[in-house]
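Just one protein chain is left out here, and the rest sit where they should.
After this line comes chain A, so read on.
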Amino acid sequence: MVFYRLMLLVGMLFPITVLAADSEIVLTIREHRFEPSELKVIANQKIRLIVKNLDATPEEFESHELNREKVISGKGQATIYIGPLKPGRYPFMGEFNQKTAQGVVVAE
C-alpha cells in the first residue's frame, strides 16, 4: 500500500514516465482454468496482459466487459492490452471451455 502511494506520488511528479511504463500481468491457462481466476490491476492504467496456455488445446480469451477477444493456441502464449480501466470488476472467460474457464479482472 505504501509502495503504491509512493508510486502515485512519483507519478504525479513524473506523469509521462508512469504512463509510458505499462504494467505487465501474466495469466495462465491450465486444465481449462485460469490461474489466477481473479486478477487485481491498478485502475486507470494500461495493462499488458500475457496469457500463457499450458493446455494442448487452444482457448479463446473473451470478455464483453473489457471488449476483448483473442485465441491462444495450445502450448502457446499471446499478449492482450487492456485498460485503462475505471475501478470495477470485469469478468472474462475461455469461450472454448466456458464451464470451467472463468475469471475476473478487478481494477482498483
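Just so it is clear, a residue touches a chain if its C-beta (ideal position, glycine included) is under 8 Å from a C-beta of that chain, and two chains touch if they have at least 3 such contacts; residues count from 1.
Note that in this section contacts and distances are computed from a predicted model.
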**OP:** Assign the chain not included in the display its UniProt protein name, restricting the answer to "3-hydroxyacyl-CoA dehydrogenase", "Radical SAM protein", "Glutamyl-tRNA(Gln) amidotransferase subunit A" or "Iron permease".
**Re:** "Iron permease"
Subject >> Of A:23, A:44 or A:73, the residue in touch with the unshown chain >> reply: A:73
Subject >> Residues of chain A in contact with the chain not shown >> reply: 32, 46, 48, 50, 56-60, 64-65, 67-81, 95-98
